[in-house]
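And then chain A:
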Amino acid sequence: MKLARQWRPLALIATLLLAWHIAITRQSVRLLPTPLEVARGIAELAERGLLLKYVVASLFRVTWGFATAAIIAIPAGLAIGWYRRSEMALNPLIQIFRPISPLAWIPISILWFGVGDVAAIFLIFLASLLPLTLTAMNAVGSINPVHINAGRNFGLSHAQLVYRVLYPAVIPQLIIGLRITLGVAWLVVVAAEMIAVNSGLGFLIVDARNAGNRYDLVVAGMVLIGLIGLLLDTGMRSFESIRSLRWGYSED
Partner candidate 1 sequence: MTLTHPSKWEQYFWPLAAGALFLATWHFSVRWSGSTIFPSPLDVEKGVAELLRKGLLGSYITDSLIRVGIGFSAAALLGIPIGLVLGWYPASAQVVNPVIQMLRPISPIAWIPLAIVWFGVGDAAAIYLIFLGAFFPIVVAAMNGVRNVPSMFRRAGRNFGLKPAQLLAKVVFPAALPQIIVGLRIALGIAWLVVVAAEMIAVDSGLGYLVIDARNSGKRYDLVVAAMLMIGLIGLGLDFGFRRLETIRSLRWGFRND
Partner candidate 2 sequence: MATQPVTAHASKALKTKLKASGINVVFRRDGQRTNVLEGIDLEVGEGEFLCLLGPSGCGKSTLLNAVAGFLSPTSGEVRIDGEVVSGPDPRRIFVFQERGVFPWLTVEGNIGFGLYNLPKDEQQRRIAHYVKLVGLQGFEKTYPQELSGGMKQRVEVARALAVNPDMMFLDEPFGALDSITRLIMRGELLRIWEAERKTIIFVTHDIEEAVQLADRVVVMSARPAKIQKVVEIDIPHPRDISSQRYLELRDGIFEEIGLAHKV
């Protein structure tokens, strides 16, 4: 039976779900949930009003941390990329900080902000800050020098050069960087919530297990995390198809 193109991915997912279901039901001691139990778990969360509450809490933290980081990192990154000496000065420091997992900052962030929302938002801020700065720096570095020269040739002042050549030229790359970093922020919020706060999808995962081995809710949480992460990514991708920006993205 040849399945039409569009249905094949669904067929694969359906097969995987079925295999999952069978694998669980065949075990005598059932700790992990079947797909149906997960679905019921999601329904239960919705009923208890927790679904919306937790999703909103996670999104709230991501938005604040990510937005704050973007507002600081992008102008800073563009400036650092523009002035070569500043890049020379700051690059080593950036490279040393970059591999430090945001989670390693937990003790310090709790020390500074106590346990709670601010600490979690700070972690997301940290996780987003350096990648966005680097994106902006690289975007400046890849501007075609011909365009800069053309701008100068037409007598643009320094400020005009920045506004009419630099900004438009970097936007496509910035959008891609924002999308990727948003994905990272989403990964970190979940981890941060597992440790430092008491609401949100990450918290749900830890709490559901600790308060009664409710693995159906654990997996429900994971499913929701996956779905929302995917939606965020898809949403950001739609920016890349705005006609006036499409020049910055190669043909697929």
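On the choice of candidates, all candidates are chains of the complex that A comes from, given by their letters.
The definition used in the following text is that contacts are C-beta pairs under 8 Å (C-beta built on N, C-alpha and C of every residue); 3 or more make two chains touch, one makes a residue touch a chain; residues count from 1.
None of these values were measured; they are calculated from a predicted model.
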item: Neighbour of chain A by the touch rule, complex-wide, chosen among 1 or 2; value: 1
item: Of all residues in chain A, those that touch candidate 1 in their complex; value: 5, 8-9, 11-13, 16, 31-32, 81-86, 88-93, 95-101, 103-108, 111, 140-141, 143, 148, 183, 186-188, 190-191, 194-195, 202, 205-206, 209, 215, 218-219, 221-222, 225-230, 232-233
